[in-house]
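Please read the structure below before turning to the comments.
Of the protein chains in this complex, one is absent; all others appear in place.
Think of it as A, B, C, D and E in the order they're written, each chain with its own count starting at 1.
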């Protein structure tokens, strides 16, 4: 691969993937709306507002593949969501269409299904149950991907990401955690597959506890290696067990289900 | 019911429902972005842009129930969709939340699943497959309804409308047609049910040919009476059979699947 | 059929079926723990406590078929349930086994699944969710029937009865009602089928509104004719709509889900 | 339609359809291995052994559509089945491919699933369970149809025929009967559909009792009108009820499941 | 956990868990109807007939959690089953309700589904198919657990136990075996889960051969470690292969399906 674009490169997952995915391409093009520091020799840094169609079109030009981590990654007011996640998503797919349809790895989120209970086991066809405006915007992105695939053949891996951190931080993440290594190996599978299609992939490690069934994407050959269960004793010892009737114990989306609609400023 | 709001009252379905649903409430409040003619004695006419949050809040105030037909009802550029259908939908749900959560009957569309083939039989849990930006915006509205129900208990009947006309107009509508009478009787069921929840209802008559299974909403007791099959001979005699490989013969969304992305002006 | 036994013949359904099912057999043997009035010419009346194994054995002797309506038919203390419904059920199946295994039509109840919501649509394989001790005792009877079929070939039609009254009495019964005629025609199908097996049959009329799918027993050819929907206007006019969050509006079992465990005297 | 070919025109169903389907085309071409009597003015009679590839190719030439009733229609020795049903089926599909792929209505049989019990309710995806060599040959034909559709786009309606007679003849046919009228109206739907695909259709009337779910082909708009239940009283009065443990009472294929493998002469 | 109650502590599984689960609580309260030997320092021994409501209420008082192994654990006469397993189960749930609803780990049994064949693969929603009166009593207990959860929020882990022995003893146990270690680790998961709900858990080790799918309870993070397959060679060498048509080879319940109804003394 010659040039791989990573959007949202200044974010939590973006900063890590900037290092981990470097080997996938000759050149990494990195974008964010904020400062990304200094470029490494094989890096191109592009400040870009995803809500600006022309800027996004220029950003995507010349790229062979895209890891789309950009946009707002938590609950926010509708005007912010509208700009970065709805308009931003449209801009990205249109830019890809104008530039030869490079394969996209799209970061969706467990908050697209956050209102399921933690004792429910979901497959890829479980109806969407977003837990807030952010979750709805992730559903929107998933559906745009599907439509661009059906209409134009644009290949996108929709990654419904669990909790991507260095290690799990609370009891809920014993189920939802995905390690950096497993995210990186997933990117490898996504970009090397002879044919990708437009699969929904649960972005989660090989945890003892889990809520999601990935068997429908066995064809990709991705086998996550890490296991949040290895951290169970540490979590039990250091993190308070959530109350049985709290959202943290009841819902896959955890505290997101309790968040209000944030007013526009 | 004291006051029923119908949005999109100047549209094709809206004009008909203005007459048919009048008996459901003491007062009909009607809104549209264009002229709606003169008010009948029990009517309140309100010109309103759904993209304007304050105007929508005022519009909803004092209403006991809402039939939401407003917004753009066909393929359009993203900026138009964004304003009327995405922002408009958010404004409506927020206005309802600020006004005691009147029950909503929401017009979604078969274009939320337009990429299914005509020989596929769908139940309510079939994954969404929108056939364009308009279809994606209808999916967005469905998901907003679901989230407002899960988070706030807002009851909404999501009507995935087929083709609502006086009679079926082509071979595809032999399956997708819903008559005005059946739409009106559905509204009656929706607003009289002791408890509604947030069901997905296929908005379709009792046609000989059909693609959709409504058995999961049998609890509402809605039994559509009309049958597009009664018009089959007339259609066969007057309308050209579509080519077997055309979108009109292949897809539930018909020609929508072939439409391009309309550029913003 | 020579002799048909109806247990619980003094109960609400029993009194009606005593007349309606008379034509099915030369002799009706009727039993109850209370007085059943005077016998008609073709009737044999037998006072019998179902908890008494010897009495039940004598009761069943010489019968070609059984309609088992006996036992306690509402929430009660566990000691009562234990005696009449658990022990009584065991006694009945043992008596049948000792007497050539006459075909049984067993009255179970919707309270075996009363904790499902009214917006859920159930097929015969939906896991049991009883709404009290009475409901659990009906599950017990269903499982005894299944076990006696698997082990001994005893044929039983398990009728999961809705609300069997002259006409529906409230909004919930618009879905759960079964008319006397439809119950009688079901008995006719059950006893005339060349081979019955051990089916679970939802005992419900052909109501506009319904929660249960009987398609798996289409092989019996039972087509209920009555429709609670014909009484909808009357119910709407004369019965208060239940509160949206009340058990009467939420659960298939209705107020049973709120009943306490009745203490033993 | 200009020319419709009916194979097996001298058989039980063929003789009836020769009259009923005449209005579908300008010319009926009729074929059988035995005598078919004299041609009507719009008929072409062709004696033809389906096992002869050249003869079948000539037979199909110039036809716009095919109703394939030919071949052996009951249990027989393997050499007979091999010639008429396996080789014959291959010859037919090859002849169609060489002649512009006219639409085919293919008579399969309930004996493709004859080993299911009569208390099982099947949809189109139920795995095949043939009840003899004849049943296996019908499965073979169904799979040839599917393969020619997937590979070459050949449209075929696979009709898994129940019992096609003037009226039902025994208790089993109360479920499996299809009337001549309903068969004819099905042919009408099959040949008029703008796009057919390659559906599996249960060939059965609108009987009170039934084992098969046709909802997946609702898109065709076929609504059978006749009901074997109208003959139930007559059957009960004139035909002996089968023994509960006999194949006639247990299996959908009835006595076919008991037939031996017929030796080749 | 301060005090853990184990009922049936003198039984086969009880004696083992008395040692293995000691570390879960400060105090083990052990009960049985027979002698349990001498108490260890952290043990409280209580002789108790589960059919005695007052005794059971006293037994449960002060306990934070319950492992319910008590009752009759094999086929028996109905009067014994009635007393120990039906009445006993009711007494236990009532005692728990009167004492703050401590979490319960309930031993059900594979005999609740013993009539399934060994070549059937079951998930948690497979309809119950008990193989005798004992099996029916285990179904009863499962349904009581479900009802107390739905009605009162009582959390219970329903463990449908396979064969819990030191090692598998015959060919059937190559599929049904659960090791002592795996049972103990399951108890650990059940009592440590922030929220348990009322799951059905197949109590079986990580055997090469298995009949049951536990993926729906992945959320608990239980990963059994032992494998009956490690004993396959030993079983093949030392235990006679069952006859292909014997219940030991055909049914999950094995020889239980052949047991008669034991008469009451």
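By our rule, a contact is a pair of C-beta atoms (placed from the backbone, for glycine too) under 8 Å apart; a residue touches a chain by one contact, two chains touch by 3 or more.
Note that the coordinates shown come from a computational prediction; the quantities given were computed from them, not determined experimentally.
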Q. For the chain omitted from this view, which of the shown chains does it touch?
A. A, D, E
Q. Hey, which of E:127, E:242 or E:255 is the one touching the hidden chain?
A. E:242
Q.
Going by the contact rule already stated, which one of D:1, D:22, D:55 or D:139 would touch the omitted chain in the full complex?
A. D:139
Q: Write down which of D:1, D:16, D:58 or D:82 is the residue touching the left-out chain.
A: D:82
**Q.** Option from E:7, E:31, E:91 or E:118 whose C-beta touches the chain left out
**A.** E:118
Q.
On chain E, where is the contact patch with the chain that was removed from view?
A. 117-119, 121, 171, 174-175, 207-211, 213, 229, 232, 236, 241-245, 248-250
Q: Spell out the interface residues on chain A facing the chain that's missing from view.
A: 155, 192, 194-197, 199, 215-223
**Q.** Touch list for chain D against the chain that is not drawn
**A.** 78, 82, 86-87, 90, 94, 97, 115, 125, 127-133, 135-136, 139-140, 143-144, 146-147, 150-151, 257, 261
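Here is the rule we go by: only the chains that are shown with their structure count from here on.
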Q. Smallest number of touch links from chain D to reach chain E?
A. 2
Q) Between 0 and 180 degrees, and as a multiple of 5, what angle does the rotation take that fits chain A onto chain C by Cα atoms? A) 180
Q) At what distance in angstrom does the C-alpha mean of chain E lie from that of chain B? A) 52
Q. How big is the gap, in whole Å, between where the Cα atoms of chain A centre and where those of chain E centre?
A. 42
Q: Report, in whole Å, the distance between the mean C-alpha point of chain C and the mean C-alpha point of chain E.
A: 32
Q.
Can you list every residue of chain B that touches 2 or more other chains, as numbers and ranges?
A. none
(Q) Using the definition of touching given at the top, classify the network of chains in this structure as line, ring, star, complete or other. (A) other
